[in-house]
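For subunit A:
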Amino acid sequence: MAVFEARGLSVRYGAVLANSDVDVSLESGQVHGVIGPNGAGKSTFIDALSGRKRPSAGQVVLDGEDITGRSVRWRRSHGISRSFQRTSIFSSMTVGRQLEMVARRNDEPDLAGIIDTLGLGEVVDRVCGEIAYGTQRSVDLAIALIGRPRVVLLDEPCAGLVADEAVRMLQHVRELCRERNVAALLVEHDVDGVFRTCDVITVLDLGKVLSSGAPDQVRADPNVIRAYLGSAA
Partner candidate 1 sequence: MTATTLPEVSQSNAEVPAGRRSRRGLVFGLTVAVVVAAVGYAVPYVIKDTYTMSLAVEAALLGLLALGIGFLARHLGLISLGHTSFFGGAAYAVGVGVNHYGWSMTQSFAFGVLVGTALSLVMGVLVVRASGMGFLMLTLALSQALYQLCVQTSFRPLTGAYDGLLISFRPDDTFAGVNASDLQNPGLFWPIVWIVLIVCVVAVWLLGRSPFGTILEGVRENEERMRFSNYNTFRPRLAAFVLSGLVASLGGALFALNGAYVSPDILGFSRAGDSLIAAMVGGLGSLIGPLLGTGLYVWGEAHLNTGGNLHLYTGIALIVVLVFLPGGVTGTLQRIWRRLRKERPGMGGRR
Partner candidate 2 sequence: MNAAQVLNGIALGSLLMVLSSGLAMIYGLRGVTNFAHGALYMSGAYIAYSVSLHVSFWLALVVVPVALALIGVVLELVFFRPLQNRSHIELGLVTFGLALIAERVVVLIWGEKTLSVDPPPGLRGTTSLFGVEYPTFRLAIIVAAVVMAVALVTWLRRTRTGLYIRAASQDLETAGIMGIDVNRISLIVVSLGAALAGLAGALAAPYVSLDPGMGDTFLIIVLIVVVVGGVGSIAGAMISGMALGIIQTLTTVWSPSVAVVVPYVALVVVLLWRPQGLAGRRV
């Protein structure tokens, strides 16, 4: 059974329908990729799933229970966490201090493990505002992973990263999700990366689901090729 689902989710910004009737379901241990051209509504989708934005229609479902009205904090305390496209960290604190702070609130048995896997060991005592951008992205991700959340929503973790950093980031994502049996949603711009990393892929275009399924299936879908893949590299 799916751990976390969006059912017929629609999100409105004034007159614009950013997401329209989107169905996505996440399973534990699986990485579910969401791709689409700019303006496809990917970030809005995560905002709706994480509680940052109220959907205008549809449901967000956790373990079969409708949690659409639940607050951001409720979701986090029930194992739904997210990372941010625009790096959201605590610039004035050291890396170690902020991770400990988050770990205090969300019981994390193995903080050292997260720090290790993401290669943050060297910067633990460095002030977060002063480290390299790529490392800051890893801190953003680490904060999202603390406390063994069951569902992790990743909003373009590779944004602003150089090619090899991006590859490593996606490897980390895959490793950590498999290890911790997390149901992950990966919204990304880097199409090749997504095809490499994900078990299931959903393609959004103009707020609607264009196609969904295993990577090979989606890659071969004529709708997708026409609207999206054909124009990308």
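Here is the rule we use: a contact is a pair of C-beta atoms (placed from the backbone, for glycine too) under 8 Å apart; a residue touches a chain by one contact, two chains touch by 3 or more; residues count from 1.
These made the cut because all candidates are chains of the complex that A comes from, given by their letters.
In this text the structure is predicted, and so the values were computed from the model without any measurement.
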item	value
Selected neighbour of subunit A [touch, this complex] from 1 or 2	1
Touching residues on subunit A, where the partner in the complex is candidate 1	50, 72-73, 76-77, 81-82, 84, 88-94, 96-98, 101-102, 104-106, 124-125, 127, 129, 143, 146-147
